[in-house]
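Apart from one protein chain that is not included, each protein chain of the complex appears where it belongs.
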Amino acid sequence: MKLYEVFIRAKAGLSHKHVGSVHASDAQMAMQNARDLYTRREEGESIWVVDSSQIISSNPADKAAYFEPAEDKIYRHPSFYPFDKEVKNI
Amino acid sequence: MSAVYNYVLNLGDNTLILGQRLSEWCGVGPFLEEDLALTNTSLDIIGQAKMLLEYAAKLKNDTQSADDLAFMRDQHQFKNVLLVEQPNGDYSQTMLRQYFMDVYHVHLYSALSNSSNQQLAGIAAKSLKEVTYHLERSQLWIKRMAHGSTESFNRLQTSLNKLWHYHHELFEETKELSQLVVQGIAANPKELHKKWDTEVKTLMATTPLEIPQTGWKATGGRIGHHSEYLGKMLCEMQFLQRAYPGCEW
Partner (left out) sequence: MYSQGLRDSKAGDESPELLEAFQKRIDAEEKIEPRDWMPQAYRKTLIRQISQHAHSEIVGQLPEANWVTRAPTLKRKLILLAKIQDEAGHGLYLYSAAETLGESRHQMYQDLLSGKAKYSSIFNYPTLNWADAGAVGWLVDGAAIMNQVALCRTSYGPYSRAMVRICKEESFHQRQGYDIMIKMANGTPEQKAMAQDALNRTWWPSLMMFGPSDKDSTHSNQSMKWKIKRFSNDDLRQKFIDATVPQAEYLGLTIPDKNLKYNKKTGHYDFSEIIWDELFDVIKGNGPCNQQRMDARNKAYDDGAWVREAAAAYAEKQQNNKEVA
C-alpha cells in the first residue's frame, strides 16, 4: 500500500485544503478511500489525492533565505502610503 | 396482503438481511480503510431497509413499525432472496455477493425512480446515488481479485461457483408482480435480468473467471422457504426485542 495525501474542497468558491492521508494500492482506491474517510459528514464536494512521494516541499532550513527577505518590503502593503483624510475612495 | 406490500417487503428484506450480513464485518475488515468503506456501504443499505420497511409497515396498518417488521417476524415470514442471507465467507465471497446485489440495485432503482408509486420512486431516487457508488467499489474489487494473485483468483472463482446459482431468484416472475409491472409500479424483472446478465457477463469476460454452466438454482425466499442460515441470523439480530418485548430502546 502506498501513502497518498488528501485535499478537500469544502464548497465551490474555496480552494482545496490538505486534510490528511490515506493508504491505497492504486490511485482509484486512494480516491475512494479518501471519499469514505474524509467526507462522512458532507465535508467536501471535490477531492484531490496525490501520491505523497510526488510532493515537493520547501526545506525548513531554508526558512530564513526563503521567507525572511519579504519582511522589510513594507512598501508592498497599502498601509505604507498614508494620505490625508480628505482623500477618499482610494 | 396487498401486492404492493409484498413487493416492498421483498425489497426491504433484501436490504435488511444484506445490511445485517455486512455489519458483521464492522471492525474486522481486511485493512482499516476498507473496513471503514464497507461500513459506509452497510450504513447505506440498512438505511434503505429502514425506508422500505417503514413504507411496508404503513401499507400494512398504522400500528406497525419498521422495527416490528425487522425484529418480530419469524424466518418464514421474511421475503428476501437466499443470496443475501448466505454467510459472508471470505472477502471474495462478500464482495461478489455485493457486486451481484449492486448491479441489481442500480438497475432496480433506476427503473423504480420512474415508478408510478411516489413513495417507491422517492426511495429509489435517493438510493440510486448510494448504490452507484457501491457498484463502483465492488466492481473494482472483482477486477482486483480476478487479476490480482493466483490465490485471489482461486478464491473468487470458488465464490463464483457457490454464488452464481443464487442470482436467478432476484428476477423471479409471479402473476402478482406482473400486474404491478403493468401498473407501472414495479420494475420489470425480465428487463432487469437482461441488463444484469449483460453487465455481469461483460465484466466476467474481461477476466479469466469461468461462469458455472449447470447447477441447482436457489429459490423460495418469496414464499418464506429459506436456507438454514436465516433462522440463526435472526436469533442474533432479534435477541433483545424477543427477550424483552415491548420495551423502548
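Chains here go by letter, A and B, matching the order in which they are written, and residues are numbered from 1 within each.
Everything below uses one rule, namely that a contact is a pair of C-beta atoms (placed from the backbone, for glycine too) under 8 Å apart; a residue touches a chain by one contact, two chains touch by 3 or more.
As the structure is a prediction and not an experimental result, all values here were calculated from the model.
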## Note on the structure
Missing-chain contact, candidates B:13, B:33, B:102 or B:130, resolves to B:33
### Query
For the chain left off this view, which of B:110, B:219 or B:241 is in contact with it?
B:241
### Task
State which residues belonging to chain A touch the missing partner chain.
1, 3, 5, 19-23, 25-26, 29, 37, 40-41, 52-53, 55, 57, 59-61
### Message
Touching residues of chain B against the unshown chain: what are they?
### Response
16, 20, 23-24, 26-36, 39-40, 42-43, 46-47, 49-50, 53, 66-67, 70-71, 90-91, 143-145, 147-149, 151-152, 155, 236-237, 239-241, 244, 247-249
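Please note the rule applied: only the chains that are shown with their structure count from here on.
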### Query
Just curious, how far off is chain B from chain A if you go by their C-alpha centres, in Å?
42
### Sites on chain B touched by chain A in the complex
31-34, 36-37, 40, 136-137, 140, 144
### Summary
Listed in rising order, the residues of chain A that touch chain B in the complex are 1, 22-25, 28-29, 32-33, 36-37, 40
